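Note that this complex is displayed minus one protein chain, with the remaining chains in position.
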Amino acid sequence: MKAGGTRRDHTGLLFVLPFLTAYIVMLIYPLLRGMALSLQRVDLFGGGRFIGLVNYTRLFADETFLRSILATFALALMIVPLLTVLALALALALNRATKGAAIFRGVFFSSSVLSVTIVTLIWRFVLAPDAGLLGETAQALGAEPIPFLSHPTWSLWALAITTIWWSIGLPMMLFLAGLQQIPGDVYEAAALDRASRWTTLRRVTLPALKRTVVLVIMLQTAAQLQIFGQAQLLTGGGPGGATRTMVLFIFESAFARWELGYATAAAEVLFLLIVLLTLTQYVTTMRGSEGDGGR
Amino acid sequence: MSAGADQRTELYLQRFFGECGAHYGTATDVSKVEGECGIITAMINKFNANNPDVKVSSNVVAWPGYPQLSAQMAAKDPPDLVTMHTGVISDYAAEGLLEPVEPYLAEAGLSPSALTEASRSAVTIGGKLYGLPFDTHGGLFHINTKLFAQAGLMKGGKPVLPTSPEEMMLQAKQFTERTGKPYLIQSLVGDNAYAARNVYTYLLAQNAVLFPTPKTIRLQTLEAERIVDFFRTITASGVSTRNQDTPAAIGSFMSGEGGIYPTGTWMIGQFEAEANTPGRPLFHAYTVYPYPRLWGAEVSYVSGHAWVVPKRERTPEQRRAIARFFRFIAEHNFDWTRTGHLPAFQAVVESPAFKALPHRINIAPIATTGRPLPGGVQRQNAIEGLVGEEIAAAFNGQKATKQALADAERRVNELLAQTD
Partner (left out) sequence: MVAADFSPSRARWSPLTLVAILLAAFVMLAPLIWTLLLSLKENAALVGNSGAALSPPYTLENYRSILQGNQVFRWLINSLIVSGGTTLGVLALCSLAGYGFARLEFPFRRTLFIFVLLGLAIPEQAVILPQHQLFADLRLHNSYPGLILPGLAGPFGVFFMTQYMRAIPKELDEAAMLDGASRLRLFWKVILPLTMPAQATLGVFTFLASWNAYWWPLISATRSDMYTLTVGLAAAQMNYAQTSGLGFLMAQAVFASIPIFIVYILFQKHIVRAMSGAAAK
């Protein structure tokens, strides 16, 4: 369990020091400062006095906040499973050396390079019932356009669809990378056994991809629980707060209502939820199969 | 950039009203452009051209821009001049974030008594002026007269507007039957200001006490229920659009797809331009009136835009430049009213040029019937957001009227309880 260097000196410390400084100043210190803020009644422009857990008790009595938790989880549930399955399917289909596969890989990753502002702009003009591509198509076919941006449930789907379209590239790439690390002889053995493609997929490919699947789900869950730009730009949290995500709630509390302490408390709740959820996912799926500290 | 390369005094200006540099980036002839965005862009271009020793850089923010302004103030780096709704000024003034503007007015040779009563009182807090009023604005019914004629709702060249909710419903049904198009174009999506404006206007009309104290709102009243129930019913009865946001509603009205678009004074200029362009659906088919009286008295909820000066360190040159900008803005108040907004200066109200602008006779009553929210109420922008969000959900049938009013009341009161 020894690291490469055998000399025991402080050179190593010098190598890690630049990062540690950035890490402590810009992540750990703000984290602690945030925890302190969450226990104060303080507005955006300063002041502040200690009020204990009042911000937290207020939060859990605040229907708007509780609804934002529900909306955030609903979105994560709509996005993560679909995104994982679609990305896996695409990776399986495109995991070959042909020119066509390369082109399609490019197509499916292309949306990932766009910024959230452009993505939501594009999708507004796809989804809007009156001005969007889908609306125009529906009207041309004589159908009633779906109220994607004005119905509480449909507007959640609007965010989910937009997000899946936007973020399919990365998980697909991760799955492709995972597929390439499966040694070829495993497949040869399966071929010798005359296993059907389905059986090969179930018995060989998927188990070998387990780590990647868990990784994708954990990364995506953490990412989607922090969904912000899409909700702010595409639906503005509406209609009637149906798509107000937790991060949008935090943003509004801080910068529209100036309640910095309250907003920070909400951010701490989000932090806790993400830690609990990803930890649960990790523990339940990876129990016993890993060593210490990622070694 | 080397020091001394640019000797000009820099003023950092932040505004909403939209970004249209691509169309009007070099325009300096204010009389030749249309719409809020075009006119403000041309005005600032002209100021820069007339004042070679001053450089005003514009920062255009997404409407209404307050989160961004708040972030700047929290970072202690606010702009020199900012557009602000008059209802919001008291928040920032109470936090000590704004400078009183009397010194600038004095330097610019502007007397507060030259302002209209409405605009002066809108920027006055505790006896001090905290902004240079730019306009008074409120909600209006923008009307497609061609469709109104087709629906048999024109009389003597004027649209027939309802005088009661029952009448409005009947006229709406008649309109939609005869034209096959919605009577009302409502932006009920992502436009909290619209729903709030309707409720404010008709509550003020019924003389209901919306704010018993500056720290409490009262919305669970029969007066409020009446209003919300009516808009909920009319929205549900197939005579109104339901899924439009503001851009969609504007587009819809400009394409002649509905009878009435209730929105603000700020659209007059742009719609009038459409009405004067042959071949456009609104060509010779546009007029505009205040919100009709449906309950109580004839009253409109109004607000205003003002230019405020956030507190920060400034050089004497910058202070003089701000005064010059104020003077310029005051001198060009008429140009700004071409957007549709009502003047901030009494002299402009009385000027023949203003009276000669189209439709201004129709909307002139707002000058006397306009009412703002009580000035002592803080967080008016946030309150409008909360009230509008709940009420829009009720208009749209997504929430029961009583529930929406109760939720709006509770949320606003919780917010106000947190202000100091």
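By written order: A and B. Residues from 1 in each chain.
Basically, contacts are C-beta pairs under 8 Å (C-beta built on N, C-alpha and C of every residue); 3 or more make two chains touch, one makes a residue touch a chain.
Treat the numbers as computed from the prediction; the structure is a model and nothing was measured.
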Request  = Return the single residue from B:11, B:30, B:43 or B:60 that touches the missing chain.
outcome  = B:60
Task = May I ask which residue of B:95, B:135, B:223 or B:257 touches the chain that does not appear here?
result = B:257
Remark   = Of B:6, B:77 or B:350, the residue touching the omitted chain is B:77
Note = Note that chain A touches the chain not displayed via residues 2-16, 18-20, 22-23, 25-31, 33-34, 37, 86, 90, 93-98, 101-102, 104-118, 121-126, 131-133, 136, 139-140, 165, 168, 173-174, 176-177, 179-182, 184, 187, 222, 225-226, 228-229, 233, 247, 250-251, 254-255, 260, 263-264, 267-268, 270-271, 274-275, 278-279, 293-295
Key: Interface with the undisplayed chain - residues on chain B   = 12, 16-23, 25, 35-37, 57-63, 67-68, 71-72, 74-77, 246-247, 250-255, 257, 270
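Operating definition for what follows: only the chains that are shown with their structure count from here on.
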Note = Distance in whole angstrom between the CA centres of chain A and chain B is 38
Query = Which positions of chain A touch chain B when the two form their complex?
reply = 41, 43-45, 62-64, 128-131, 145, 147, 149-152, 235-236, 238-241, 251-252, 255-259, 262
Note = Given the complex, residues on chain B that touch chain A span 66-68, 70-71, 73-74, 95, 97, 188-190, 241-245, 247-248, 251-252, 379, 381-382, 385, 389-390, 392-393, 396, 398-399, 407, 411, 414-415, 418, 420
